[in-house]
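The complex appears here minus one protein chain, its other protein chains still in place.
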Amino acid sequence: MLRYILRRLLQAIPVFFGTTFLLYFMVFSMPGDPILALFGDRTPNEAVYNSLVEQYNLDEPFIVQYLLYMRDLFTGNLGVTFSGRSVNEVFADAFPVTLMLVTMAVIFEFVLAAVLGLISGLRAGKLSDQFNLVVALVLNSIPAFVAMFFAQYFIALGLGWAPVTVGANATWSTMWLPALTIALTLYVVGMRLMRGSVIESRGADYVRTAYAKGLTSRRVTPVHVARNSLIPVITNTAASFGALIAGTTVTEGIFNIPGIGKVLYDAIIGGQGPTIVSFVTILTVMYIIVNILVDLLYAVLDPRIRYV
Amino acid sequence: MKINKKILGGVAALSAASLVLVGCSSDDGGADPEASGTDTPAESNADAIIRTNGSEPQNPLIPGNTNETGGGKIIDAIFAGLVSYDAEGAASNEVAADIVVEDPQNLTVTLQDGWTFTDGTPVTANSFVDAWNYTANLDNAYYNSYFFEDIEGFSWDEPVEAMSGLEVVDDLTFTIALNKPAADFAQRLGYSAFYPLPEAFFEDPETFGQNPIGNGQYMLAGEDAWQNDVQIELVTNPDYAGTRTPQNGGLTITFYATQDAAYADLLGGNVDVIDGIPDSALAVYEEELGDRAVNQPAAIFQSFTIPERLEHFGMDEEGQLRRQAMSLAINREEITDVIFQGTRTPASDFTSPVVDGWTDSLEGADVLSYDAELAADLWAQADEINPWTGTFQLAYNADGGHQAWVDATVNSIRSTLGIEAEGYPYATFAELREDVTTDVIESAFRTGWQADYPGLYNFLGPLYATNAGSNDGDYSNPEFDALLEEGISTEDGPTRNDLLQQAQEILLQDLPAIPLWYSNVNGGYSEAVSNVVFGWNSVPIYYEITKN
């Protein structure tokens, strides 16, 4: 077990370099001149332009820019944004907020997917199963902007059940509404995965054996059916966790949440190489860790899976 | 000019909305009046803090290096310049006791005695001259250095420590010599690039940028007043020596990532004044806010530019006919009415109704009104010279919420002229600007301009003069240049405006850019405040706002 974890951590090193290199390459090949954009519709004078290009190392060839960046990275310096703030500081401000939001959202998503998927699977083909599917598909087809917007107007402004925006005090209790809205637009995939596995495991030998032993469905359903059906749902939830960390821009915008989504979007739009790469690098590391945890969780849920 | 992200770029819209990217954060607890009150107990009435919207400054808070509205709003609140503008844009002396225009190339400035920065140091002639020299110095690569290019001794080729045109006579007097006549130079002096800086700045610009020391109506509420990406807290400056005395205890500017969030907060009573309305609420905000809705013209001009190097659009007879036909084919009334819900005003010239000298009766201005028949006719005439082929494309940046009006505009052109026309999106503003600046772009493209200072010249000189900095279409007409030059050398206001109007009449013939409409400033305020007036530059006149 320990060896397995160690091996996975060692494997993270090439992933880390692969990702940062690929990222830097992508940022480098991104069209658009970030310096020109800083001046709006006014074309900057050549001298001012050149000196800014130099300041951000944008005149160096790709590989030199990458190496300069890696050198800084290993000294713990993630660079500065165009606004002169250190990327470390920006990250330290924004990351905990997003982490909180996303954690809450994936917990909601997981619970919705597992519970509704279990119900659907146990009652496959019945009315409640079909109703579940239609509701989930409708929610899934609503653009994020529209969903957030309705949540804000009807639940926060209309009913007053949640703060209209989050702003300076980003806490669990102020962010439940955006988190739940994210979960509602996402849970359909997890729910369908759960439903499929439940149907499958209901016909599996170990479930039949359990019933044959005289166990009631009250006991069989949670222990034998549900537990064994959770693996694809967990995989999917972990995947949404990774995708959401970098992808809550719309939610953060509408609920005014000072998180990663906005900063990263700004950086991509503005072509701010160091900011993009630093953020995504840290996210990659996190993603690798989450994946290791998920793989270990498989073994807990299904004792037949072993890691050596 | 200040980059207003609303009109230029930076709109975050990942799914399906125009989320105008402005910054971040606020909510019922966001504005904490007590926290700011404790810093200056003598002056601040905790209840009188005005909560408003803004965006995270893109640069350190240094006047010479701030060229976007997020930082600009804060800079304008904490600094005072030689002159200030009133709501209509008329300039009057602020720190200056007197500005004498000796001739269009020489000015003498005398300062009032008694002004100090918030660190206690006095505002002297050197505070201005040193700040200007620092900003203009190429070594520092400040965004606003171009404001000083008219001053004697300024150079784009080598760093200049001190421009020869600036001379300190005594503590309260200095002279300005210009390298070319600029009769409206005194009028420009209220722009933030011309604000003074204390000695503390020169010792450590970096620290200063995070914690600026100004001489304006407000000041930062303390060390931690600026919470990045969240908000900034300003309180009144007890040593402010000007006449625009704040009627409130301070400002809390909350940084919003989208206008949608700011608007929702206004409805929820979590913010007092906002200076933007999201697209999603344009149709309903006047109904929802009643007489607390603001919709008035602003110093923002929108157009699209057709570079002359494009086939069929050269400055010859064919090109002229086609440009005029294009302009006549656009139903501006209908688009501003339907798409913008009346929050834009159809253009009748190349400037803006809020500046002195604007008129809707220029000779040839009828080319800006919709006339389907004439448009088709002119287009057919051009086809006789050289038949039209291909698709007319209008490029825009997709990160700016422009798609709806671009689509409506090309649809108007399509149906009137019966040609294929389409919007051509660039993913980012950066990408569009690169192709525009390097003359790579092979289509028409959207252009917009927000005035730095309220004068006709600012809408014309930088955009259409031969080789001017923002002359994106590479337009060049000696006749226009001559009128512009003559206008800017004329001291008498009305005569100057007259000449600049004549220059515009040439533009109406050539149409280097097709004028579309003037953006209005849209905003609103809550029932908790009164005396809300929006200025010519689209920013609320904060110091006059009172809390009920």
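When the chains are written out, they are named A and B in that same order, and each has its own residue count from 1.
One rule holds for everything that comes next: contacts are C-beta pairs under 8 Å (C-beta built on N, C-alpha and C of every residue); 3 or more make two chains touch, one makes a residue touch a chain.
In this section, contacts and distances are computed from a predicted model.
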Hidden subunit of the complex - UniProt protein name among "Acyl-CoA dehydrogenase", "Phenylalanine--tRNA ligase alpha subunit", "Outer membrane protein transport protein" or "Peptide ABC transporter permease": "Peptide ABC transporter permease"
Given A:Arg85, A:Arg195 or A:His224, the one touching the chain that is not displayed: A:Arg195
Residue touching the undisplayed chain, where the options are B:Thr121, B:Asn386 or B:Asn411: B:Asn411
Identified contact with the non-displayed chain, of A:Met30, A:Val53 or A:Leu99: A:Met30
Residue among A:Leu58, A:Val146, A:Leu215 or A:Leu296 that touches the chain left out of view: A:Val146
Interface residues of chain B (partner: the chain not displayed): 13-18, 279-281, 283-284, 331, 334-335, 338-339, 397-399, 403-404, 407-408, 411-412, 414-415, 418-420, 422-428, 431
Chain A residues touching the omitted chain (full complex): 7, 11, 14-15, 18-19, 22-23, 26-27, 29-31, 133-134, 137-138, 140-143, 145-146, 149, 153, 188-189, 192-193, 195-197, 199-200, 202-204, 228, 231-232, 234-236, 238-239, 242-243, 246-247, 264-265, 268, 276, 280, 283-284, 287-288, 291, 298, 302, 304-305
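Note that in this section only the chains that are shown with their structure count from here on.
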Sites on chain A touched by chain B in the complex: 31-34, 36-48, 51-52, 55, 82-85, 89-90, 93-94, 143-146, 149, 152-153, 156-157, 163-169, 174, 247, 249-250, 252-258, 262-263, 265-266, 269-271
Complex contacts: residues of chain B adjacent to chain A: 1-3, 8-10, 12-17, 19, 21, 24-30, 56-60, 67-68, 138-139, 141-143, 145-146, 156-157, 206, 209, 227-231, 254-258, 260-262, 264-265, 267-268, 270, 280, 399, 426-434, 437, 447-449, 462, 469-470, 472
